[in-house]
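Then we have chain A:
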Amino acid sequence: MEFNPQQLVFYLFALLTIGSAVIVVTIKNIVYAAFALMVTLFSVAGLYVFLQADFLAATQVIVYVGGILVLILFGVMMTSGSLDLKLKLERGQLFWGGIVSLILFGLLLSVITNTPQWENVDAGASQEPTTRKIGEMLMQQEYLLPFEIASILLLVAMIGAALISRKEVRDE
Partner candidate 1 sequence: MPLGLQFENLHQFFVQSSESWAQRFVQDHAPVLTHLPAPLGELVIMLACCVIFVAVVPLLPLGLVLAERKVSAHIQDRVGPMRVGPHGILQTLADGVKLIFKEDHIPREGDKFLFVASPYIIFACSFAVFAAIPFDKSILVSELNIGIFYIMAISSVIVMGVIMAGWASNSKWSLLGAMRSAAQIVSYEIPLGLCILTVVMLVQSLNMQDIVTGQDGIANWLIFRTPFTFVAFFVFFISAIAEVNRTPFDLPEAESELVAGFHTEYSGMRFALFFIAEYANMFAVSAIAATLFLGGWHGIVPAEMLPQAGILGFVLKTITLGGLLGVAIKTLLLVFVMMWLRWTLPRLRVDQLMNLCWKYFIPISFFNILGVGIWGLIFPKDSMLSIIISIAVIILGLIFTFGVLGRSLSKGAEPPPSSAERRISATT
Partner candidate 2 sequence: MRHYFSNIYLGLYTALVGMRITFKQFLRPSVTHQYPYDRSFEQKKNIREIPKGYRGKLHNRIEDCIGCKKCELICPVDCITITTQKLPKGERLWDSMNVVHLKNRTEIVGNIEGDEKPASNTTVAIQTRDEGTVTVSSEEIANIVERKPVIFYLDQFDIDMSLCMYCGLCTEVCPTECLIMYDNLSDGIEYSTFDRTDLIYEFAKPEMYDQPADESTEAEAAD
């Protein structure tokens, strides 16, 4: 195959994704696992870039790295004793976990192989913003209801969290 720098970058990202994901599941230190997860999520965003999904890539970074991972780290650091926690795998866990991941892998593989035809993104497509398409899909077409339900769910979760974390103030 002809040498292609973009290919090189792609394989770099792929290697980073898989390598850091392996670190996440094998490493004993929980904070290291969280930081390895950051690398994984970031390189997945890189892979999205290769799929011309620019909005998705940025969303991946902003939501997972900037939001969820920070919350995970907050949870880890604020929970006393969790820093000394050694993540260990039991025999049985390894067995069942392996089976579940094999099933998931098979599922993904069957989807990949059964897809009749991969759509090639042509050169002109990258010029057109993907955001317009996403916006139309979310606000005008089939995904409006799931979108609204998700936002209501989030609102309920937020109110619930505020209610739980609120300190009770006695009225005089």
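Candidate entries met the following condition: all candidates are chains of the complex that A comes from, given by their letters.
Basically, a residue touches a chain if its C-beta (ideal position, glycine included) is under 8 Å from a C-beta of that chain, and two chains touch if they have at least 3 such contacts; residues count from 1.
Keep in mind that this is a model prediction, so the values were computed, not measured.
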| item | value |
| --- | --- |
| Chain A in this complex - touching candidate among 1 or 2 | 1 |
| Complex contact set, residues of chain A against candidate 1 | 3-7, 9-10, 31, 35, 38, 42, 49-52, 54-55, 57-59, 61-62, 65-67, 69-70, 73-74, 77-78, 112, 118-121, 123, 126-131, 167, 169-170, 172 |
